[in-house]
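Only one protein chain is missing from this complex, and each of the others stays in its spot.
Right after this comes subunit A.
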Amino acid sequence: MTWRSPLALVRDALQGQRAREKELRSLTSNLPHEGQGRGTQPNRFFSSNAIKTTKYSLLFFIPMNLFEQFHRLANIYFVGLAILNFIPVVNAFQPEVALIPICVILSLTALKDAWEDFRRYQSDRRVNNMPCFIYSRKQKRFVERRWKDVRVGDFVKVVCNEIVPADLLLLYSSEPNGVCHIETANLDGETNLKQRTVVSGVCTTDRGFEPESFNSTVVCEKPNNNLNHFKCFVEKPNKEKLGAGIESLLLRGCTVRNTGHAVGFVVYAGHETKSMLNNGGSRSKRSKLERKLNIDVFFCVILLFTMCLVGSVGHYMWLESRTGSPPYLLPDSRSNSLASFHMFFTMIILLQILIPISLYLSIELVKIGQIFFIVNDIDLYDEETDSCMQCRALNITEDLGQIDYVFSDKTGTLTENKMVFRRCTIMGTEFPHKENAIRLAVLDEPESEEEIIFNQRPHSSQTAWSFEGEDAGPMDMHRRGQKKSKVVGTARSDVAFSSPLETEVVPDQNLVRQISRAESRGGSQRTDPYLDFFLALTICNTVVVSRATARRQRAGLSPCSSQTNNSFEALSDLVKKASLLIQRKSSRFRAQSQGPVIDSVRMESPADTNGLSPSVRPTAPAGSENLYYEAESPDEAALVHAARAYGFVLLARTPKNVSVRLPSGQVLDFEVLDVLTFDSNRKRMSVLVRHPITKECVLYTKGADFAIMELLGTPYAENLSKSHKNIASDTQRHLDGYAKEGFRTLCIAKKVVSEDEYRRWLVSRKSAQAAIEQKEQLIMDTAVQMETNLTLLGATGIEDRLQENVPDTTVALREAGIHVWVLTGDKLETAVNIGYACRLLEDEDLLISMSCKNKVTCTSSLDCNLEEMRRYSENPQNVGTIPNISLVIDGHTLAMVLSPDLQDRFVDLAKRCRTVLCCRMTPLQKSAVVKLVRDKLKVMTLAVGDGANDVNMIQAADVGVGISGQEGMQAVMASDFAISRFKHLKKLLLVHGHWCYTRLANMIIYFFYKNVAYVNLLFWYQFFCGFTGTAMIDYWLMIFFNLFFTSTPPIMFGIFDKDVSAEVLLGVPELYRTGQGKGEYNFLTFWISILDAFYQSLVGFFIPYWVYKDSDVDIFTFGTPLNTISLFTMLLHLSIEIKSWTVVHWIIMLGSVGLYFGVTLAYSAICVNCNPPSNAYWVLQSQMGDPMFYLVCTISTLVALLPRYTFHVLKNSISPSPLLQGRELDRMDPSTRDQWIREWRGFRGGGGGQVKRYQLSPPPSPTQETPVDFRPEFLNSAEATSDDFSLNVTTQRPVYT
């Protein structure tokens, strides 16, 4: 380092600050300045690529960590006390001694932090030292360096399968078209390939990229954390500006796939990269239990102050009563009142452990243990995706045991988000596909054996095509990958798009006949609505055709470029690559820019860059059966598969070309003129193609029914003129039927565009694409412009299948006293049907359907329903029962009822309903509903969802659960817990939630008890020592007692105790209710345990007191039995509370006793004069030689515990709690247990009220396989009351197939 004047340094720092803060940054190449001093580097102000995520540095660890820890109020309190102890007039202990507890706590926490930080440091170092290639001007080539050497303005080369070291502006790719594929799994968990393109116009030569010739300036925006947005332009020396966006940015942390190599210009490095800016810290929430706990800590503070006040006043009175000058009273210049005032503080120091110092640390440790067990639960592990449960929030495990309301998303959460083609209607004729329904029914039969041949990466997709109105969020995420599994019999392991469930469609014979008739009439020469319908299904999508081999290669680590001679392989791979051009999210940015190039010849291009390794490629015969379809949305794939079942096979898709094989075997190559991509405003997409035979421009459109129906122009004129009027209405009728069955509906339409019209349109289209301002709006306008006068072909019904065990889970949750609400963007009918399917709604339920046009009707309907409800509940006949009433409300109405004047009424109505379905919800409304219920009803809410549209709601709820399913990772990122299937919620809540809650609740109660009981011993002693703050127990032993002897058992209790087994908790969901509302940790239990502590301390003090009264006992000899008694009392008290003793329990309990005696004996033997004024030398030894010691300890412990023990015994015998009954069930052998559960629940269900009329089969258990009976049953009360609900009440019958 050369010396630089401080002034220059300051100036530099200021400049740097300015440069970093500027909205736009101008970056130039570093190469001209290579090897020169730092001061001349043009980009020196921007952060380097070395990252540091550690919180602390080695030098400043202690101060920084202490600073961090003192953010916790409790720590400040204890440090304050320790400092107080240094003031001579008030000190209670030797000043140093008082520091021990806080030091131990602080150092344990610091140790934990240090370890975590060290792990971060190691990971940083590993990352910083990863190799990469940076261009060096001196060596005229890319040289290997470390990640940390990368600077802004460098040129970095990344090769296939390498991780991108910094945010690179892509300037060159070895692939044709300047494409580079990246996988962003490291950033967002999406495993599909995303495509990036080079900044056009920068690299003009064919000979590869020459960094030295790069003399442009890159102007980019200030770093931000938006992964999907980037603004930048490259300014050439000739002032030409080339725009670039996110499509040209390789993000740090992504992996380059399927691309030989690429060269990029570093725009952001290190902490300024988007991935680092996205790296938020872990979430920190405060659980309900902890909020309550803090109140009780406050009570403890009051208790402490009261006790100290008693001590202070007592001391004053004691001093006043001292006449003369007794020899034991030290001369004191202070007045009695001042001395008593000081005594108050001495008492605080003496009795400080009343505020449980180690409680917070213990809770943290317990939660770590609990999370360990949750994460390691094999039942929450999903084989398919190879994913465990994730706990992202570390401190709200016990909230899982207190949930009152569950808000669930529908698509992807309750359902698989895997679409199965079920029915279609063409030209007003319905084809019910009965055979297909039968096939699916067969697949539904539960069968235990399943066989997964091999697993690959999870393959999923996104519902860009869903018409749920949920697409407002950044839904342009999707995953691709592949997983192929052979599934025998069950729907369980079907994975996206490749399972027989979805891919195989049994054709409807009628339809097959229609098609063959149509073909025979003229084949592809003429247009026929049936053929058109299927052509539309095949063409009008963005499905990518690929092959298993190609995808496996991508998942693996095969070399990226190699030659292949197999033309078919080459073709399909090329096709795949080309098709990537228009796929997915990028389609929004780019698809339009693909100008029409006329080339309807099948591609026979040499396959020199297809990236397939011969070693990987099997020599499988090339056939259409090897085709795999990868789609943005599962709906599209389902449609393509359906078309394929009828012989319309999508063979290949490129941006410019689609090949379709017709049933006759003829292959048609459609030239793609344009793709009008889907957006959530239009709710439809279109593809404009040129028919290879008729040479007509044809527009195929598919979309939501309401989006299509209003655009219909002339009906299909040619063949069916006589009934054309009815087509639309027939189709609409069929669509309504589909919706009732819970299918997702799509309308398919067509339009033949005349050449003139097309040309005219093309002009406006091009100008829209060229536009800079409001480009997206203009492009959308052109799409709308084209999509007019459509001809309706037909419609399809696609079933989004329920995830496995969803009905079972929702029923269990309901029985557990949890209200399950579904918040969906779907249509009302679909939502209702899903509601029936997952048993949220029962057959006999009354359904209040609120769908109002304006606020007035909304208000009146709300009032009316509410009135009926009130009348119902006031009716003496119905006391104690909750009517099975469900509310269905749509987003529009919801917006009205959420207004401040109506929301109270809405909440009042909703809380009387068993379930509420909200449809057509926007993400914001979802969170609004969650917040409303949470705040108005003061209940614990849980939101579960899988998509970006659920993020708001997940964050709004007390507990957010993300489903790491088909729609990317945003929901998971925002969640507190991430599961892979909805059914896991059952075990997560009913078992782990219950366990975590009862464990922690009992542990905290015990902790308070323990501290109060111990402190009271000291307090009672004050009455016999003139309130002078004497402790009869050696200070060290006192501190050890809390820190070591009695601290592990409650932690173990909090981690391992199991009040009821998982089987019983799952079998009897009602047990979950013990945790809801106030739960086990409430005002009463807290104060009972405090009273018990008082009682026990009285016993533990006064029995020895009476025994040793008037004897020659000395202080510490007196204190030793007290200490021992409280140890045994506390441990045995815990033993009464421990519900199941495993070997861990025994070890820790006996270990604690052993530790107590071991340490105390050792301490009493070693410490002769080590810490005056205590004098524990040989005290325990002498006591242990005295039979009285044992006699005193035995009786005191017994008397102390007798009430609690007796209470437990009597309560368990006279009125056993549900949990105890659950425990009784545990002891039975499985078959009798199931018998019992059934009988017990039958009893409870009949008499208990809340789970009224529960007539499901018993919960699933290993020994039972009773089929579920779905027959509707009407019960009297439902029918009797249904008449009263005249307004807006419909009684729905389920439609089950």
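Simple rule for what comes next: contacts are C-beta pairs under 8 Å (C-beta built on N, C-alpha and C of every residue); 3 or more make two chains touch, one makes a residue touch a chain; residues count from 1.
Operating definition for what follows: contacts and distances are computed from a predicted model.
Novice: Have a look at "BHLH domain-containing protein", "Cell cycle control protein", "Aldehyde dehydrogenase" or "Ribosomal RNA-processing protein 40" and point out the UniProt protein name belonging to the hidden chain.
Specialist: Result for the unshown chain: "Cell cycle control protein".
Novice: Check the options A:7, A:59 or A:1143 and report the residue that touches the missing chain.
Specialist: A:1143
Novice: Taking the full complex into account, find the residue in A:168, A:276 or A:1130 that is in contact with the omitted chain.
Specialist: Result: among the candidates, A:276 touches the missing chain.
Novice: Just one of A:136, A:764, A:857 or A:1212 touches the chain that is missing; which is it?
Specialist: Of these options, the touching residue for the absent chain is A:1212.
Novice: Touching the absent chain: which residues on subunit A qualify?
Specialist: For subunit A, the residues touching the absent chain are 51, 53, 92, 123, 126-127, 130, 163, 186, 252-253, 275-276, 279, 322-331, 346, 372-373, 375-378, 381, 383, 386-388, 1024-1026, 1028-1030, 1032, 1056, 1058, 1062, 1103, 1105-1115, 1117-1119, 1136, 1139-1144, 1168-1169, 1172-1173, 1175, 1177-1178, 1182, 1186-1188, 1191-1192, 1195, 1198-1199, 1202, 1205-1206, 1208-1210, 1212-1214, 1216, 1220, 1223-1224, 1226-1228.
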